[in-house]
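Please see the structure below; I have some questions.
All protein chains but one are shown at their positions in the complex.
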Amino acid sequence: MKKRLLCMALLAASTAAFAQGFTPTRPIEVVVHTGPGGGSDLLARAVALMMEKEKLLPVRMQVANKTGGGGAVAAAYLAEKKGETHTIGLFTGVWLTNPLTSAEAKVSLRDLTPVARLVLEPALIAVKADAPYKTLADFVGAAKQKPGELKQSGGSITSRDNVVRQQLQKAGGARWQFISFPGGGERIAALLGGHVNMMVIEPAEAGEHIRAGNMRVLAQVADARLPAFPNVPTLKEAGFNVTPVPQVRGVVAPPGIPRENVAYWEGVFRKLTQTESWKKFLADNQFEDGYQDAAELTKFYEEFSSQMRGILQEAGVKTVR
Amino acid sequence: MKARSADFWSGLALGGLGAYIIAVASGWEYMGQDGPGPGFFPLWYGIVMAALSLMLMVSSVTGKDGSVIDWTGARSAFVTWGAFTLMVATLKLTGFVIGFGALTFFIVSVLYRKPVKVAALTAIGLAAGFYVVFPLALGVQLP
Partner (left out) sequence: MEVLTGLMHGFGVALQPLNLLWCFLGVVLGTVIGIMPGLGPPATIAMLLPLTFLMNPASAMIMLAGIYYGAKYGGSTTSILLNVPGESASVVTCIDGYQMAKKGRAGAALGMAAIASFVAGTVGVVGLMLVAPPLARLSLAFSSPEYFGLMALGLAMVVLLAGRSMVKALLATLVGLWLAGIGTDLFSQTSRFTFGQMELLSGIDFVVVAIGVFALGEVLANMEERGAAPMIEVPKGLRNLLPTLQDLKDSRFAFVNGSVVGFLIGVLPGAGSTIASFISYGIEKAVSKHPEKFGHGAVEGVAAPEGANNSETGGALVPMLTLGIPGSGTTAVLLAALVLWGFKPGPLFISENPAMFWGLVASMYIGNVMLLILNLPLVPLFAQVLRAPVYVLYPLILGISVVGVFSTSGSLFDVWLLAGCGLLGYLMRKLDFPSAPLILGLVLGGAMERALRQSLMMSDGHLSILVSRPVSAVMLSLALLILLVPSFNKFNTWRLKALDS
């Protein structure tokens, strides 16, 4: 018995020593693909603040903005930093979809080291408050009767906005137009001005317009109801048997880094998602906790890519990979 | 027939660009199911570009103006541009401060034919200035 305890103690000690294998010694570079003030940039800065507050890292985190190519430049930058132990990147959905549609975006998640998936961004389906649609079924039904006449404002054709549209069109047997606007502000303005009938909007953006009575929410694009919207049905509850394709954000690292390094990153981010600051951050920004570790993220990425490929091809977008 | 003036060559070059644009744009979708495709706009401005270039070429051949371009000083301009481009090419190796210092030295001494001392002083002064103001005082990275 004593021998066993000793063995176990030795094992535990050696594992701990092994895990102590990597500790950062200089500031960590966090690569994001947006400019300062953009979504990823703000997330990275928030994460850096939380890491300091919760004392999860012995060093600082510095945000490096590598804009361009819709994420391709940032991904390529990470791929070049092979073996670099003090650099990580924050990826979003575009990093995953770009390689599918752009021949120039050569770096996909497969070429990098996945670390963790952090959040899922839910969305709401909204119409103008004076629209005749009270439920999602109303809207899809109306679209079915007048194919191609109703309009939705959204981002690019590969964005989640259009993915939701493709899925709903298929499930409801209807067809409506998708008009791309480059900025969230313009999309909302188009809806509020009555130039389009519906849009997929983020809860944070929608909150105030709903409170002021200008917008009505028909459904939420999520697996479970968000705490801020307890009375809004999810897609499934609204009668559409559609699994929402998630809009994700997570962490990656350059290729070719040692295993202790990956384990370290995994550990740090796992701990982060368990802190109170993180939970408050999620609640404030209305994100869903979508934590997955590296292995699960790898699996998710493969599933996501094949699902997206199918949806994009149905939407008539040329896929190159 | 008058000698081909510069306008003729510009017209030709732009006409070539226009033709290229038309060729590439025709390969894209002109009108999609929901609306105009990526080829719509480029095709139209490519056509207008080609048409206007033709007009330019024609007017240069038949036209009254025929202003001759004075290319005498151009060599210095091209040399300067060449030096600038060289500096950009070596930025990764030498960094901005050294590269810019070298460029300034070259411009002042070779192009302006100022004495070496003046050139060196200017080069060092400006380069140092950049170093102080940007990365040190403002925290802006230099290439």
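Every chain is named by a letter (A and B) in the order it is written, and numbering of its residues begins at 1.
Note that a residue touches a chain if its C-beta (ideal position, glycine included) is under 8 Å from a C-beta of that chain, and two chains touch if they have at least 3 such contacts.
Since the structure is predicted, the reported quantities are computational estimates derived from the model, not experimental observations.
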Sole residue of A:G141, A:G207 or A:G239 that reaches the chain not shown, by the stated touch rule: A:G207
Missing-chain contacts mapped onto chain A: 35-37, 41-42, 45, 49, 64-70, 72-73, 76, 101-106, 148-149, 151, 156-158, 177, 179-186, 188-190, 192-196, 204-205, 207-209, 211-212, 214, 317-318
Absent-chain interface as seen on chain B, which is shown: 6-7, 10, 14, 17-18, 21, 24, 28-29, 31-32, 34-38, 40-42, 45, 48-49, 52-53, 55-56, 59, 67, 69, 71-74, 76-77, 79-81, 84-85, 88, 91-92, 96, 100, 103-104, 107-108, 111-112, 114, 122-123, 126, 130, 134, 138, 140-143
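One rule holds in what follows: only the chains that are shown with their structure count from here on.
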Between chain A and chain B, centroid-to-centroid distance (C-alpha), Å: 40
